[in-house]
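For this depiction, one protein chain was excluded, whereas all remaining protein chains were kept in their positions.
By written order: A and B. Residues from 1 in each chain.
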Amino acid sequence: MSVPDRSGTGDVRTGALPVLLPFVRPQARAARLRPVHLWLLAGLALVSLPAWAQGGAAAPSPLAVVIKWAPLLLTGFAFNVAISLMAMAIGTGAGIGLGLAMLAEGRVLPRLAWCVTQVFRNVPWLVLLFFVMFLVPFQITVFGVRVPLPDWVKATFGFSLPVMANVAEIVRGAVRSVPNTQWEAAESLAFTRRQTMWRIILPQCAKRMLPPWMNVYALIAMATVQASIVGVTEMLTLTAQVHAAEGGRSELFAPLYGFALLCFFLYCYPIDRFTAALERRFETR
Amino acid sequence: MIATIQAWFQQLYETTGFNFTIFYDPYDWDRYVAGLRMTLFLGISTILMSLVIGAVGALLQSGPSRVLRALVNGFVVVFRNTPPLVQIFFFYFGLGTLLPDIRAADGLRVPILDNVQWAIIALSLFAGAFNVEIFRSGIEAVPRTTIEAAEALGYTRFKAYRHVVLPLALRVCLPALNNNLINLLKTTTLAYAIAVPETLYAVKQIWSESQNVLEMMLVLLATYAVLVGVLVWIMHRWERALRIPGYGR
Partner (left out) sequence: MTRATPAATPSSTWTPDQPIVRLADVHKSFGTFEVLKGISLAVRKGEVVCIIGPSGSGKSTLIRCVNALVPVSAGSIQVEGIEVTDPRLDKLALRRKVGMVFQQYNLFPHKTALQNVMMAPIHVLGQERREVEARARALLAKVRLAGKEDAYPGELSGGQQQRVAIARSLAMRPDVMLFDEVTAALDPETVKEVLVTIRELAEEGMTCMLVTHEMNFARDVADHIYFTDRGVIVEHGPPATFFASAQDERTRRFLSQVL
């Protein structure tokens, strides 16, 4: 229904109409970085540095400010990356479980798993984040031991919820796409259902799951900045603090946020290209 | 009727402690409805604008000008690979403060574009970048031979586009488009960050004043579940209406 799917093809594989060519993953061809785009980025940077002359002697130039604070901001960015990696790890584990639950036999478990998946996929990520931040206590007691839960841990957990739901949907879609004859063949060889799933079906669709999984990762990496809204210190929080420390000059906004854009772009764009390349490779086979 | 509902929720609060203020306190209710209205306004206006951006972008991408093609490509690449929240900040704080102020009727200096307008611009550009790609691949999915058939019947390039290519392309890219638009509706929550009084913002205000986080959280989840559900339903209806008998699933 609503995977925030950057490929655009969504979870619904567009079946090729007999008269229509297969729907190619959108960005496969056009959206490739060419030298001209670097000029575009440079232009963007120029736009964001208009106050150079206005600054006068007392105030350092925006570029100087960015360079001065870059180490701190990059530390913040590294924290974003760390949160995204952890959320991805937790969410993937839980998502595989949830996906398999949707495919399980019986009536109750699959329906329940389906409902959980739908809820966590359809609610805005920011709302989920609020949900976790406000309703999970700041510490929990396990076997009499108090385990403190700092905000960033809760945020990580908050991000792993949508990851879980999307991974579950990816697993379900991939397993469904394996032809039924594979199940029949395995059954006729006396494999149990569990053996069939783990030894025959999942290995076949691991390859198919990789591009959408990476897609989810890029999305979660970009979503981590939302943690600043709920008070977790990460790159955007630091950016605002740096801005205040430099006297809150309004002409510093664009270069500082431009720097954040650049960091995420340099991180996510290669992932995007790699995902597209993988998808193209799998398609031709 | 309304009095009954209010009385019931008042009763619920007094007996169980579940404090759904919005259902008996008219002040909170009004704030909630205003937030909902803002979310709807954001959703509808950004959906329409992003569709226009997508269509124009896809047109330019298949156009003859190399410069325009490169510009569109750059736009798509940048907006797809950067966080929408940072885009909103960049636009609102970065560009918004660079624009000159104007003098309002009461003599106060106000920015040319307020936070709501900036949110609409930023979100539309973000979703529009995806729409460009979606539309373009839809057009590319129409086989060359079908266009050839139209040409052989005497269609001009423009007419062939209008009567054959675009209707087919729309059908091909509809699932992806729906996906993106639904995602856009969810992304409107990010406008919260620049104090646009949409649903999340209104609900947060209510719970911080009435101290009913859990209850309002449930209201929030239910609200988005319904909003997204309605949009999904509309999109599916549309998809079904455009379905070509004999093709597809």
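FYI, a contact is a pair of C-beta atoms (placed from the backbone, for glycine too) under 8 Å apart; a residue touches a chain by one contact, two chains touch by 3 or more.
Keep in mind it's a predicted model, so treat the numbers as computed, not measured.
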### Message
Out of B:Arg37, B:Lys159 or B:His236, which residue would touch the omitted chain in the full complex?
### Response
B:Lys159
### Query
Among B:Val33, B:Val52 or B:Ala149, which residue is in touch with the absent chain?
B:Ala149
### Task
State which residues belonging to chain B touch the missing partner chain.
145-146, 148-156, 159, 163-164, 167-168, 171, 244-247
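Here, only the chains that are shown with their structure count from here on.
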### Message
Just the number, please: Cα centre separation of chain A and chain B in whole Å.
### Response
19
### Query
Can you list the residues on chain B that touch chain A in the complex?
61, 70-71, 73-74, 76-78, 80-87, 89-90, 93-95, 97-98, 130, 133-134, 136-138, 140-143, 146, 168, 172-173, 175-180, 182-183, 186-190, 192-193, 200, 204, 213-214, 217, 220-221, 224-225, 228-229, 232, 244, 247-249
### Query
Touching chain B in the complex: which residues of chain A?
1-6, 8-12, 14-15, 17-28, 30-34, 36-37, 40-41, 44, 48, 50, 119, 122-127, 130-131, 134-135, 218, 222-226, 229, 236, 250-251, 253-258, 260-261, 264-265, 268-269, 272
